[in-house]
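Here it is, the structure, as structure tokens.
A single protein chain has been omitted; all remaining protein chains appear in their positions.
Take a look at subunit A:
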Amino acid sequence: MTSTTDERDLKAASAVRGRSLWDDARDRLLANKAAVTSMVVLVAVAIACFIGPLLSPHDYDEVYREYVKVPASLEPYPRADQVTPEIESVLRRARVTVDELTVESGNFTARISSPRKIDPRVTRYIDRSDLFENAEIYDFSADEKSATVRADVKTLYFFFGTDSNGRDLMTRTLIAGRVSLTIGLLATFVAIAIGVVYGAVSGYLGGRVDLLMMRIVDILYSLPFIFFVILLVVFFGRNFVLMFIAVGAVEWLDMARIVRGQTLSLKRQEFVQAAEALGVDNAGVLKRHIIPNTLGQVVIYMTLLVPKVILLESFLSFLGLGVQEPMTSWGVLISEGSRNVQGAAWMLIFPSIFLTSTLFALNFIGDGLRDALDPKDR
């Protein structure tokens, strides 16, 4: 008899599942229009950056010498008026004379002649140009001093234009986004990991250890921050992997202070004292009770730290200390763009749009999360 009542209670309990803090927070976050829009934007940017370069017909480091600094356009390149001069210059380089030239849309045919015998390898000169492909030579005259060449015009799209080395800016912007986002996330994780452990240990152990650990944080705070970053970059060399460790190693100070403050109030709570009374060791209490309870604050700080790190990385790259060629990041692209602002504005505008929309989205998500996790704060 009693067992069935228990079962019924159990069923009733499972039917009315309790709402956790995280369920409430999720609902509040989804009701926040700015935050939801930002999440959509961020996911779109992330997908574009991680999948886009795979679909793009251009490699991020592929140089088109004939297309240096061409403006952004939805029309295909080459332009109609570009083809004929390029054919003439290519064939001049091949040391043959053009007798007759017909240019159609998509291909051209030319009758060429030369005082000497024509080498069939002339086609290589044509293929080497970025404008043509599938060049062939036929119809040799009896003395092999004249022949016909034909080749297809290679149509290329540069939706964002090209940079000063003739590389497709769209692919580069997307690859740069990949680098910037990766560094942003990894560096944030490094910073969060150091900050949480440091702050929790310092706050939980208290006393002299706390005093010493927080003095160290204070001293690091008072050092000019850029000095510190530059020194770390100088130490590690201009290395992509170590770069985010350097950035993360600088950004953990705030996190440590926040977590320490939380820990100080948590360790006076009954459940922590109960755990201590049961004989759980310090590491166990920290791992099971203290750190999980600081997670709300940590998540909020994390979403606000990612844009900060991306900004810092861009700033370092802007100074030439960050990511090195041919790899690129938004900071590198913007710095190149700002140098070419007179005459090639698209080189500045497109990376700027990507960077600022990502920063915007991350900031709004951070604000939304703060409102969602801390309803008092509204």
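Observations on the structure shown:
Here is the rule we go by: contacts are C-beta pairs under 8 Å (C-beta built on N, C-alpha and C of every residue); 3 or more make two chains touch, one makes a residue touch a chain; residues count from 1.
In the analysis below, contacts and distances are computed from a predicted model.
Only one of "Oligopeptide ABC transporter permease OppB", "Sulfur reductase chain A", "DNA polymerase V" or "3-isopropylmalate dehydratase large subunit" fits the UniProt record of the hidden chain, and that name is "Oligopeptide ABC transporter permease OppB".
One of A:Gly177, A:Gly337 or A:Gly368 touches the chain omitted from the figure, and that residue is A:Gly337.
Interface note for the absent chain: among A:Leu211, A:Leu231 or A:Ala283, the touching residue is A:Leu231. On the side of subunit A, touch with the chain left out of the figure occurs at residues 219, 222-224, 226-227, 230-231, 234-235, 307, 311, 314-315, 318-319, 321, 331, 334-335, 337-338, 341-342, 345, 348-349, 352, 355-356, 359-360, 363.
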